[in-house]
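Only a single protein chain was left out; the remaining protein chains are all shown in position.
Naming follows writing order (A and B), and every chain is counted from residue 1.
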Amino acid sequence: MSPSPGQIPQCPAALAVPLRALPLAPLTLALTAFSRGIARRHPGLFRRLGDYGHTRFVLDPTDLPFVIELEPNGGAPRVRLTRGKGQGAARIAGPLAALLGLVHGAYDGDALFFSRDLVIEGDTSAALALRNAIDDSELDLAQEIARHCGPLQAPLHQLVARLERQSGVSLTRRDEALAW
Amino acid sequence: MVMEIVCPAGTPASLRAAVTAGAHTVYCGFADETNARNFPGLNFDRAEMREGIGFAHAHGARVLVAINTFPRAGDEALWHRAVADAESCGADAVILADLGLLDHAARHHPGLRRHLSVQAAAANADALNFYAESFGVKRVVLPRVLSVPEIAAINAETAVETEVFVFGGLCVMAEGRCSLSSFATGRSPNMNGVCSPASHVAYHDAGGVLDARLGGYTIHRVGKDEPAPYPTLCKGCFSAGEKTGHLFEDPVSLNAEQLIPQLHKAGVTALKIEGRQRSRSYVAQVVRNFRAAVDALEAGKPLPEGMLARLSEGQAMTTGAYRKTWR
Partner (left out) sequence: MDLTVGPLQFFWSADRWSAFHAGLASAPVDRVVLGELVCSKRLPFFQDRIPEAIATLVAAGKEVALTSLALVTLKRERKATADLAAMGLAVEVNDLTALAHLPEGTPFWVGPMVNVYNEGTIAWLARRGATRICLPPELPLESVAQLARAGAEHGVAIEVWGHGRLPLAISGRCYHARMHGRTKDNCQFACEDDPDGLDVKTLDGQRFLAMNGVQTLSDSHACAAHQVEALAEAGVDALRLSPQSRGFDRICRMYRQRLDGDLCPDRMVEELGRIDAGMQLSDGFLTGQRGADWSGARQPDARPLDA
């Protein structure tokens, strides 16, 4: 499971480049609403952050032209997309696939860090708390998105499964027994 | 009897993953200073502990609660409460290190099984028997300073069960006897349940050269694309005399998978996996490998080929003190 450098899929430039022109404000609103839904369904995640429940994190998908500022805000999270470096007490940077894989239990955070697929700057302790809290919450982002899609849930699942197979990016929660 | 696999669980999700993957036993701790992996975002509150133990028991697995830091003077009540709560949550045993706490547990919770933590550094048969006689300790986790023949010699002279580390992080120093971390950061394994804490770690990336500092001391410096081990003090790169390098230990982790048959012959009861700070998927993977190994041993089949190298820290493995040349 500790992927050697180069094993983690990079977001292709053909996809990343058009994102540069993407207006971030609507995405910011959508992501904040999305994260509040997660907060309602996974209160333990925010409880587990303990002292870091009000810390601002910068999640930096290095293969995308923006960063995500995440404030847990004691369980009523705020998410903001921004260009540039972003501001926060702790930064977790890596390819989008690494960040998603971490959330879905496809990768082990320590291993990604040792292999330098993941870089942590700033308050290491806060970054660890976030990682541990997310690992415990057994999130499935595709499942979370599907909740908002009503009758489109089934086709969405099929689409996600196909994308996952083709891209090698972990888009759903892995069954631990099958991970890696 | 099949060797018992004892697995770490830093979170309820890890506990479930470990049990589902075939762990005989899981060890975990409360989310405070009473346990030696007091890391941000880890460990169990009381309700989670009760639920986790229930889950394990329903699947035929045991849960050990580590209360293995040394109670702070004036605050022993916090540790006493942890022992009482472990018992009421249904723990199968507590893992203790402190003399005063062992004495307390033996007197006030006689029905609760007591294991001696590696933090007590009991490294010979006299010490094991002493803890058994004084506090009714049933099992001792041996410090990672012993060779396999030494472990065999200990087991020949004691009725106490022994548990040894087989995989994960490796302390080079006798555990529970080390204050390197508090010298550099003020936070120690014995008092705070942390070693080389993340709160005192700072990384500095300058043109691809990554410095890792702990409490202001440079512990590692690695070039672009080199593996970046966590700045654990005893695995740092230092200079002394004419030498510069990993003077205490390389950034390796322990893997004694291939020594399982010898450890079995040496009379070891249980094999312990380190890593309460690792992810649930890591725990599940390691557990499956070790469970397969002990099941193969029990069935008289050859051990499965080592599969765990890629899980390790910095990708390098050692069998540590189990082979005498390590010293």
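Criterion: a residue touches a chain if its C-beta (ideal position, glycine included) is under 8 Å from a C-beta of that chain, and two chains touch if they have at least 3 such contacts.
None of the values given here were measured: they were computed from a predicted structure.
Enquirer: List the neighbours, among the chains on screen, of the chain that has been left out.
Expert: Across all of the complex, the chain we cannot see touches B.
Enquirer: For the chain left out of this view, which of B:26, B:56 or B:97 touches it?
Expert: B:97
Enquirer: Could you tell me which of B:48, B:92, B:150 or B:257 touches the chain that is not displayed?
Expert: B:150
Enquirer: Sort through B:21, B:36, B:121 or B:194 and give me the one touching the missing partner chain.
Expert: B:121
Enquirer: Please give every residue of chain B in contact with the chain that is not shown.
Expert: Given the touch definition above, chain B has residues 70-74, 76, 97-101, 103-104, 120-127, 129-131, 143-146, 150, 153, 172-174, 176-180, 182-188, 190-191, 215, 217-219, 221, 234, 236-241, 243-244, 247-249, 321, 324-327 touching the missing chain.
What we mean here is this: only the chains that are shown with their structure count from here on.
Enquirer: Return the distance between the CA-based centres of chain A and chain B, expressed in whole Å.
Expert: That gives a centre separation of 30 Å.
Enquirer: For the complex, which residues does chain A have touching chain B?
Expert: Those residues of chain A that touch chain B are 1-2, 5, 48-52, 102, 105-111, 113-116, 119-121, 123-133, 135-138, 174, 176-177, 179-180.
Enquirer: Which residues of chain B touch chain A in the complex?
Expert: Of all residues in chain B, those touching chain A are 10-14, 17, 20-21, 31, 39-42, 197-199, 201-203, 205, 210, 225-230, 277-285, 288, 310-315.
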